[in-house]
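Apart from one protein chain that is not included, each protein chain of the complex appears where it belongs.
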Amino acid sequence: MGRYAVERVKSGIPGFDDLIQGGFPKGTTVLVTGPTGSGKTTFAVQFAYKGAELYNEPAVIVTLEERAQDLRKEMATFGWDLERLEREKKIAIVDGVSAVVGLPSEEQYVLEGNLNTEDFLRYIYRVVKAIDAKRLVIDSIPSIAFRLHDESRIREVLLQLNTILLEMGVASILTTEAPDPGRGKISRYGMEEYIARGVVLLDFVEKEVELKRYLLIRKMRETKHSMKKYPFEITEEGIVVYPSGEVY
Amino acid sequence: MGRYAVERVKSGIPGFDDLIQGGFPKGTTVLVTGPTGSGKTTFAVQFAYKGAELYNEPAVIVTLEERAQDLRKEMATFGWDLERLEREKKIAIVDGVSAVVGLPSEEQYVLEGNLNTEDFLRYIYRVVKAIDAKRLVIDSIPSIAFRLHDESRIREVLLQLNTILLEMGVASILTTEAPDPGRGKISRYGMEEYIARGVVLLDFVEKEVELKRYLLIRKMRETKHSMKKYPFEITEEGIVVYPSGEVY
Amino acid sequence: MGRYAVERVKSGIPGFDDLIQGGFPKGTTVLVTGPTGSGKTTFAVQFAYKGAELYNEPAVIVTLEERAQDLRKEMATFGWDLERLEREKKIAIVDGVSAVVGLPSEEQYVLEGNLNTEDFLRYIYRVVKAIDAKRLVIDSIPSIAFRLHDESRIREVLLQLNTILLEMGVASILTTEAPDPGRGKISRYGMEEYIARGVVLLDFVEKEVELKRYLLIRKMRETKHSMKKYPFEITEEGIVVYPSGEVY
Amino acid sequence: MGRYAVERVKSGIPGFDDLIQGGFPKGTTVLVTGPTGSGKTTFAVQFAYKGAELYNEPAVIVTLEERAQDLRKEMATFGWDLERLEREKKIAIVDGVSAVVGLPSEEQYVLEGNLNTEDFLRYIYRVVKAIDAKRLVIDSIPSIAFRLHDESRIREVLLQLNTILLEMGVASILTTEAPDPGRGKISRYGMEEYIARGVVLLDFVEKEVELKRYLLIRKMRETKHSMKKYPFEITEEGIVVYPSGEVY
Amino acid sequence: MGRYAVERVKSGIPGFDDLIQGGFPKGTTVLVTGPTGSGKTTFAVQFAYKGAELYNEPAVIVTLEERAQDLRKEMATFGWDLERLEREKKIAIVDGVSAVVGLPSEEQYVLEGNLNTEDFLRYIYRVVKAIDAKRLVIDSIPSIAFRLHDESRIREVLLQLNTILLEMGVASILTTEAPDPGRGKISRYGMEEYIARGVVLLDFVEKEVELKRYLLIRKMRETKHSMKKYPFEITEEGIVVYPSGEVY
Partner (left out) sequence: MGRYAVERVKSGIPGFDDLIQGGFPKGTTVLVTGPTGSGKTTFAVQFAYKGAELYNEPAVIVTLEERAQDLRKEMATFGWDLERLEREKKIAIVDGVSAVVGLPSEEQYVLEGNLNTEDFLRYIYRVVKAIDAKRLVIDSIPSIAFRLHDESRIREVLLQLNTILLEMGVASILTTEAPDPGRGKISRYGMEEYIARGVVLLDFVEKEVELKRYLLIRKMRETKHSMKKYPFEITEEGIVVYPSGEVY
């Protein structure tokens, strides 16, 4: 096994790959965490969308907090035309909300309301195969967890999810909620970060009376990476990181 | 799908729309959160009242913390004549308190004491249709939650509520309680903010020995928005935001 | 409905009414909260006593933390002769302690030991009618709550209590405990303040090695009010607020 | 009822009575609280011992944390000869420990191991009558509480205890534990201070690398009292308060 | 009972006895508490070892966190030859670990795996008698507690333990864990310190980037004692306290 064999997966986030020696190590599951509105969904979808559009790596997006149609509309504000890439079989969106809330769905990929981990993984596996996906996004872990009705099993489920994603060889982004990162709580269940191979924190810092966004790579296995806080913005083209900017 | 297709809904709060590029993105559910007395009810009712009065967008107000008649009286101190707009079918108030506390109600729209999520949503749907409402206010989430007698289901219920409101196409404001925003707890259950598409925090800051009101947009999907803390006041005409003011 | 129709109820606390445009808005339930010894009982009884004595508004005092006779004796140290006003039917004290602790009572108004919300409210209603009371004091909410043997129902009970007091049209003061207001916990159950229409916080601030009393109006619906911290004292005539004083 | 009728009970603590207009108001239950080693037991026993010795007011000491014989020995280090006063029927010590720990006791007054509130109060009543006690000490509340095997009943028990002690007309001191007064937790169960009529906090403050003792009267009904922090010492004659000293 | 009758027990810790007027008051149970690695086991064993070696006071060591053989080996690094003193019947070590972890033991004194308080105390009593011990060490309370399978009984057990040790007349040291003394939590269960007659805290303070050890006597009944923080070291001869040193 050679030392520098680590292949890189481009994130599709301008400025970000410079912080991690050119991209995510191949086959990595990355946890994107932060408080509400910090940009997790945008980061994750941008990773999927740009992968499909720029690097020809098809992507599956599992949306568990809003319906596929709502996500599409939202992402259109960044000029991202998910529908087109879906037609081209470069993107597949799995609607994990409609069934739970009891609304009919005309989506191609729909998760059932009553979910167990095995079925969930099997379904995802199928969709990944269907478009030969190289990337996968699951938004979000707490939305899986609350469906389990037994939160004590979360650690087990995350271990399972993480290992199987590794086995599938897709580069994955999972999102989770970090109610208060400044006080050391960087994930909803206090354990998501231990299971994932990479952890990217999106957060705010208050500067005078304004909140400023910053990004911090808390962990990224198989690679050297910066441990600085970098400013980023959510622009009308999506997330842009400023590797040379100042946070404070 | 074009990028700048986002339609705007005027908030009816002087000074506020400037912070979010002209108004709420259409079809958005916004969480208004803050500690007691911060102005949540006033913000929400002003949104409904001004919508009906100035922009000809009928509004439904679901009041779960005080009876319709008490709300009307209270809001009259701002010079808002809810009754007139009700007669004109521009406002409908759903009384969600009388039945719970065991008092008779002469209101037209009354929620039963024993509430389940499905009936609740169905009833709201009917009232929305009855006046062809374009706006909806629910004051407050904790008042729904305690009726559920199973608080563990809150996340599911909020997801359901949020999705169905999106489906109905009305612009909605939900309120929740934020016991201590300064310590990162910006909602009663620590999850309301993750489900909503927009989050507006109303809070106090202590300046010398006086509490000053400020407003912060923590999240607003589909739009660029300011992330500053803006001073606002509750005047005798309701809430006024000062986009150029200083909080500290 | 006219805008300036808000009638005022004089608090009977020297200096206080200036902070709220002349008095409590009529028909308001006010929560008086603070740590032990902050003056809640004194504030509440003074409101009742002065109402009856100065403004000819009979008052009911429901005492749930000490017996009527102990309260009378205590209040005599402020020169307040409750007994005289009781004889004149201007004050009625409901003894909510004797039965609970298993002591006989010679009081006219006595609550049973086993209390449920309906009976409690009905009894209070009767006493209010008996002396045609315009004011009501309940000292304290936690003392009701622990009798319920099901603290999860507190929110419901408070909503009920609050709505019915509004319906009865009496101006009410409820007290609750605030173990640590400086850390944002301004009530025992973290929700009393959301149900009440007004919230007055009595607290201490440490200045050098001395505790100083201050008062803050956290919320008062239907009225403009100061949001400053005002010094107050408990003198031998009861509570006196200093609207022009300095807390720090 | 006259305003200045408040009779005073001398505390027997040099320097203390000056802080409360000459002594505890008659018939008061005072909570003495503080962290371990702060001097609660010493304060309480000194109150009982000095009352009996100097003011001819017999006293009952209920010891629930150590056996009567261990307490006697300990207090002898302050030169207090409890045994002599016991022989003179001026002091009665109720041994509340021996039975619980399964040791035989040769004491005259012994509490049974299995305690319920009614028996406990009845027994105390009997001992009070036996020596016609005017003072009573119970050390400590948590030691009663853990015997109840149902800590949710503590509030009820404390209310009962407090009211019956008032009824008996003895001046009482109850002690409780305050794990961390600096963070607002001034009692073990967070409610003892609300039930008592007076609260005296004994605590430490760190000055350079040394802990200094101070005393603060947090509450004292029926009297004006200082709200300063006073230094005190535990000398070889017991507790001495320095009303003119500096804490910091 | 004379005032200066307090006999002293030498601690065997150089520098320590000066802080407490010459030694522990006879018959005292002292709690030694602190975070991991603070020196509790060393302090306790040194007290036992030096007592046996220098003052001819046999000692029993009950080891509940490691086996007797592991403790012996560890303590040999301080040059303490426990085995020799055991042969001379001046030290007896009770192995409280082997049975619990299911390993065979060749020790003379072995606790059974299934422990109840009565048997535990009876066994200790027997070993104390066997070597006519004057000192006793139990390392640690949490290791007893977790064997009880009912942590709610801890207070009762500690009271029992403490009283019976007093009755046996041995000078005892019990150890407990203090996860975070700087935030007021000086014991695992928040109550060990209230039951013990003396409390010695061993802790660290960060000075620049180095942790420094210090010792503080939080409580010591029947004696005057310093309340300063003293630096101490764990040297190759065991613990040494510097009564004239500076902590910061």
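Chains: A, B, C, D and E, in written order; residue numbering restarts at 1 for each.
The definition used in the following text is that a residue touches a chain if its C-beta (ideal position, glycine included) is under 8 Å from a C-beta of that chain, and two chains touch if they have at least 3 such contacts.
Since the structure is predicted, the reported quantities are computational estimates derived from the model, not experimental observations.
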{"item": "Option touching the unshown chain, where A:Glu112, A:Glu167 or A:Glu206 are the choices", "value": "A:Glu167"}
{"item": "Options A:Ala48, A:Ile144, A:Ala178 or A:Leu216, residue touching the unrepresented chain", "value": "A:Leu216"}
{"item": "Residues of subunit A in contact with the chain not shown", "value": "1-3, 5-6, 25, 118, 155-156, 159-160, 162-164, 166-167, 183-186, 190-191, 193-195, 199, 214, 216, 218-224, 226-229, 246-248"}
{"item": "Positions on subunit E where the hidden chain makes contact", "value": "35-37, 65-67, 70, 72-74, 76-79, 81, 83, 97-98, 100-103, 140, 142-143, 146, 177, 179-180, 182-183, 204, 208-212, 234, 236"}
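Rule of thumb we're sticking to: only the chains that are shown with their structure count from here on.
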{"item": "For subunit C paired with subunit E, centre-to-centre distance based on mean C-alpha positions, whole Å", "value": "52"}
{"item": "Between subunit C and subunit B, distance of the C-alpha-averaged centres to the nearest whole Å", "value": "30"}
{"item": "Sequence positions of subunit B contacting 2 or more other chains", "value": "183"}
{"item": "Chain contact graph, described as a line, ring, star, complete graph or other shape", "value": "line"}
